[in-house]
Structure formats: structure tokens, C-alpha cells
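A single protein chain has been omitted; all remaining protein chains appear in their positions.
Let's turn to chain A:
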């Protein structure tokens, strides 16, 4: 047990759902992350109930001390950072039940399985703090290497950026609750605020820190929930330690929290905003909302402040033996865990009378909306919905799958239904694990290597892809060491070979109480100081001689005692450990630091059992006199002007030679004596043109040579070749590649990939300006600004001499880019940033992209991006729009834009994208944007549009001749698309009826 070691605890964090908390710190000779059950901390009954586990999981994967643990806002992940320079991200492995750590004599099971899903390596020094951004878009980590790294939390281990600038160890991080900034505090006597728009420094605050020495291990600063104040850790004012208040408005530093005798290590704002409790009978006064902030210090005391009071609400002295290291509030705002270097964690709870009435999420959002315009309403409504009853088993399944999916994003604020109890009789290809085990030796594949050594191919019993094991594959319960068959009960299993006392005191249940409600209203400061009591049932003296062999690989085996009689006397006894009655938490087994598994040492370590005193904060209130606050401001409107959107500049990309003839609208390539062209890399296809190569009977002939994969062909043309193009599809089964050349005499010739002429020479109306071949399509853009596209395979024209004059409206607009898609859709990019394609079905030019479009710049669909294949699928739409389409990067700088306006802009933008992908016949892009669009509709709760979308995808359930519904679009089956959309819909419980409706109909159709 971690707490029992008395090793420092550096960090504590309560899970968003309030049922558990994590601690991080020093383990035996590694860092240690532990996850604890909250219930025994909150309720004395649960504490005494031996069936309620206290510790849920421990992970000692960090090689060195863990400095910080933080839950993601959605509660799915835990991030930890340590002295081993690593950040690890943990995720609960559902469907795997309790198991012991193999070889752990404690037989203490991990009730929950948390496994490391990502290791983030970049820091070159100890990681001191980690922080999830609002909505879990980013994870920030800071280090003694003076840098801060922002990780893409949707695509670990991708890095978004480094924040460089600090010149000392960075020891604390906090995100602005509305996501516009991140602030960091470092040993370089500075607190810096960085913008999330461009990741540049917004402010560098140094004055309050100029006198500070680098004496604190951490500098955990905190941002108030209304976003108006940033409170630093260690600052100095008149040689006294303070917590500096920094106002968002102009980053002014006029106020501070004074009174601690030593440096402030940690500041943590209560997540709730409060308003004054209305006293019964008294006239309701419209009290101003205020925030609550806890300050912990090296002086071992804790103070709690309300921004509406000039003095601290409470000061608790001597709570610990050593410095306070971290503080975490429950989401209810009424409970708080505080951890200390001395290896203990204390829980404090407050009553509504003391703190006031917490504003609900709606009220909090309206405050945010008033101040910033941008609302965080999306997540909070989901949080409320998490209490909605799930009506449909399919929905439940999806919800669970979603929780289990490693890349799940934007989950509801609190955890949904607990994952079902592990299936104990799960099967593998119809075979139970037990059966497999029986025959494993016979069945396993054993071979001999070239040098005659045995090589066994292990049997894979569970895949590890997204960090989770498939529920069907793994028999979750650990296999008994004896190899005996697994029973259905966990408790017997754990007690099977240890003393009964142990089993009962550590009895486990597959899941713990679902509990979340606010703690009892009495104000008790409950120490978590407890200890695990171990006694040795017996010793095995003679084995000492052998003990070194377990751990040491060394030759040294000094001091070997003779074994012999003692052995026979003692027989073959099992050393076992039996914890005595233990209370909620534990302390102080000083085990030896050496790693020799000397049973005697281990077993004999008995410990003091620290009973904790229940202290009433009221009695501690008098400590408040030492603290004094100078002045307090009210939350103010953020007057920061929104940065002006940058004017869009488009580099003109006219590649062709300048000065086209006046009559001709578009430039034409000049005639060269010879040129070559690489059509593709794989397979390597080259075109070589040599003009006027030979004279036969007075006429000049030109030669076209093509080399493809080493096979050459050439052909002769009667006129000089102006331009050539070829298509090459490397992976097409039905390959139909073409080569096209346009000659000086305005003739266009098309050849097959083997050099056979496919079309008679086509006479173009004006000289060619650009020529493209894709698959079996040929596109010619002429100098007279007309466009033609032919389908060579069908020997048909798709686009016939279509004039570009409609789109070349501006005076100096020219064609900057032209391309032909795989589907034979011609696309023209213009120098004014607009791109058009000619839709042969609509027989008109359609706008597919406009780089100057304000919608592009303002649409914010970051939260809707798919997580795994987040790269925009490369297609003509992406090509024409450019890669700078960055999911509303610009959007965040317009955070003053009212939310509803931004919502409309985003919706309009996404619909444009869909329509463009459709007209471009770019199926992959269509699917990509369709899913983003669906997710956006789900997030924003646009039911009508969502319903219409589903309806269109589903089509008529009953066929009738009259319906014009097409079952496919761009070759994608619409109902398959709907099947992909449904899991997106399920993310918002509000739509469960809609989900059910379409799920049922799909099923119905499938069974037909």
C-alpha cells in the first residue's frame, strides 16, 4: 500500500464523478500512481465495511517519483507525470476484473484495472505538472527542462506545440476555464500566460515574484471558474509569502492572499461559483456571485478563501507534518482532498452554510456567456443528460463501447453506467480459457531455430489494440497460481492460499458502490492517515540463505547459513501476511530500501496506527487572524478586444509563361525543343518529347517517347508537341491509363499506356493552356478559356467546350490551378482564391471552395473532428481548400462571437463542404465531412437537421416505384453511412429516441 509507506504524496486528484481519486508520489523504488475509492473516505460506515475496497488500483510503471496526477474532464483518462521525464496516460480496462499484481505477497488485488495507453516522451527533465484543457482537447505538461508541451489529447502521442520562454524550472500549469489561455509558473520568477490561438505568450508577470527563491517543489497555480482571476503559487509581497491574484483584465497584480508563513505551494479554485445563501425570513438580496479558493503552503497549513470575504473562511494549521503538495476539490464543490509530503491525504468537507449556494451549470454558463460570449454549454448539457435513463439496450451498448474506446472524446461529464461485471466464462472461438489451458502444452507451436534452440510461439489470448482488451476474449479473473480452475467468486479466489483474516479484511467486490452525492453536511476534517497492519504468521529462517537468489544476479552469496534441521522443524510453512483491522487509510511501514526479499524484514514491519482526530473547522477558525486580505474586486467584463482576423492573402500560382496574346484569355505553354515529364513515381512512368526530330520528305516530325516500368514505346506526331500529360494508377485493378499530347496545330491525341492511339486527333478551338489526364479521363483547358473533358474509355465527352467566362469575372482573375479528379470532374482554381468545378449533371459551374470565405475562418468544428483518422482524407476538396483549413483555428480568436452565431456559421460551412464533396464526387471526403457534420449536429442538438439527414440516408423502408431515392451516393451505400452515423448520435443521450427509431428501421431492413 502506498500510503502505508510514508513516502511523499505529491499529487492528488478527485475523479470527476466523485467516486474515486488518484494519488501520485514516491513508491518503493519507482514512482507510484494509486487509485482509491472515495466512499470509505466520505462515509464512516463504508470505511469500516471490510467489503468495500479502499484501494482500487496501483501502478508503479513510472520509474521515478510521480509529481502530478490529473483526471481528464470526461473522467475517461488519467494523466501522470514524473521524474522519469514521462507523461503516462491511463485508461480503465473494462471487462477485466480484479487481479493481483503477480508476485505481490500482499495479495492485494487491483479492483479496477487501469492500463497505460500512451507514454508521452518529449521532456528532457522531470515533469512537474500536467493539465487537461477544457473539453480535453489538449493535455499540457511542464517540466524542469523549462518547457511546456501541449499534446493533442485526441491523437496521442502527437504534439501540438512547445511553449518556450521560461528560463527556469516550470512547476505549475493551469488552463483558462474558457480555453483561451494557459498559464504557467516557473522558478525563473515569472508567471506566463500563453494564448491557445497561436501558442504565443500573452503576458509575462514578474514583479510579484522577483523576491522568490526556488524553494518549493511545485508551484501549482489556479484559474478561477469564472475565468476572471488567476492566482499564483509562491509570490512575495513586502518579504512575506503570498498567493498573487492576477486579473484577467490587463493582467493587473493589485491583490494577493496574505498570511501564510512559508511559500505557497498550491492554489486550487473550487470548480463551483457560489452565491450567498439566502437566509430564511430575510429579504432576498441579489448577492454577487463569488468564487472559493484553497491555498496550501509549505508552512503545513491550509487556508480557504471566498472572494466575497476579506478574511479567509478557514485556516487549518498543522494539518500535516510536512508541506502541502496538492489540493483537489470534488465537482460538487463541497469536499476537498489535500495531500502532503508526509505521505498522507486529508479530506475536508464543507456545508452549504459555509460556502454558499453553488450556481448550477446553467447559471455558470450564463456567467461565462455574459463575459466571454462563448459558452461551454455543450459539455454541460451532456453532463446533465448523463443522468438520463438509457432506454435501449443497443444505446447502452454503444455508450459502453464508446466509453471503452480509447479515443472517445467529448464524453459526458460524468461516467456513465459502470461497465458490466466481468464475464467469467468468456470464450475464445467457442473455447473457454480453461479448455485452452488444458491443452496448451500440446497445442502450442514449438519450433527449432536454425541454431537448434527451442522457440515457442505464445498463444495470444487477448489483443491489445486500443488499449483495451476485447471483452469476449479474456477471462478477466486471474488464473490461480495452482492452476486450478477458476471459480466464479472473487473472494474465495483471493483467499484460496492465504490466511482467512486477510481475505476478509481485504475482501473485494467486483464493483464499488455507485455514489456521487454530496458528503454529509457536517464539517469534519478527516485524516486519511491510517496504516496497513501486517504481521508475520511465521518465518522461514533457513530460506534466508536462498533469498538472495531471488533478487540478485550476483555471485556474492555471503553469510550463508546452514539450513538443515531448522527446515525440518518448521516444515514447509507458507509465509503469509495478515493485515489487522485497518481503517480507511494507512501509514508508515518503513520497509527497507534494499530489494532483497527478506521475508523476515518484510513480515516483521509493524506499524503505528495513526488514528486521526476529528477536528471541527470552527475551532480552527481563529487561525484566520493571521491572514489578511487587502482588497477585492468584482468580476469584470473582459475588455480584451478580439484580435482582428487577418486578411487573407493568396499567392498567385500562375505557372505558365507570362503575356498571353490579348485575344486569348489563358496563358499557353511555350514550345520547347524537347522536354520530359514524370507521370508517376510508382510505377515509374516518364514521358519524353522531342520536337522536330526528323525531316521526312520536307515535313518535320516530333517524337513522343514513353517509358513505363522499363517498357518503352514511342510514336511520331506531325506537329510540335506543346504539352503532354499522362495518368497512372498504381493500384487499380482495371487499369486504364492514358497519355495525351496537345500539338502546336491544336490537335489533341490520346494514346493508351502501351502507345496505341485511342481517339482520332481532336481539333481544339484554340491552343491548349493546360492538359490533364486522370484515370481514363482527359481534360483540356484552352487558351480561349474553354474546358473540355472526355471519357476515353466510353469515347464520350463529359464536358463540351464549356466557357470559363462565367467564373473569370474579375478584371485580373486568372486560372491558378486546374485539376481533374479520379471521377473525371474538372476543377479550376482561380487567383482570387475561389475554386470551381463543372458539374456535368447540373451543367453548371459550382463553387467548391473560397479561401476568403469568412465561414471557413470562423467555423469551429474542432470538437467534432474524428479522433482516429483525423487527417483530412486527401481528395480534391482538400487540395483546393489547402491544408490550412485548420478546424477553426481562427474561430477561437473570435471567442467574443456569440455562440449561436458561430454555431450557424459552422453549420453553414459544414453543409458547404458536404455539397462540395458531393459535386466533386469525392466519396471519401463526402463521408469524412458527413461524419463531422453529424457529430456537429449531435453536439449542438440540432434535431431537425439530424432527423432529415437520417431520413435521407435511410430512404424509404418500403419500396415503391414512385420513390426517386437512390440507395447509394458517390458509390457509398447510404444505409452504411447511416450505420456509421448512429454511433455518433448515441453520444448525445438526448437523441436516444432518434437513435432507436433508426436503429430499428435499419434492423428491419437488414432482415428483409
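Couple of notes before you dig in:
Note that a residue touches a chain if its C-beta (ideal position, glycine included) is under 8 Å from a C-beta of that chain, and two chains touch if they have at least 3 such contacts; residues count from 1.
Following the convention adopted for this analysis, contacts and distances are computed from a predicted model.
The subunit not displayed here is recorded in UniProt as "Anti-silencing function 1B histone chaperone", chosen from "Anti-silencing function 1B histone chaperone", "Trafficking protein particle complex subunit", "Translation initiation factor eIF2B subunit gamma" or "Glycerol-3-phosphate acyltransferase 3-like".
The hidden chain makes contact, of the residues A:51, A:167, A:254 or A:444, with A:444. Touching the missing chain, out of A:7, A:20 or A:62, is residue A:62.
One of A:86, A:355, A:778 or A:981 touches the chain omitted from the figure, and that residue is A:86. From the set A:119, A:671 or A:693, the residue in touch with the chain omitted from the display is A:119, counting the whole complex. Residues of chain A in contact with the chain left out of this view: 1, 27-30, 60-65, 83-86, 88, 99, 101-106, 108, 116, 119, 437, 440-441, 444, 446, 449, 453-465, 469, 474, 478-483, 497-498, 532, 534, 540, 542-543, 545-547, 549-555, 557, 560, 563-564, 567-568, 572, 574-575, 577, 589, 591-592, 595-597, 602.
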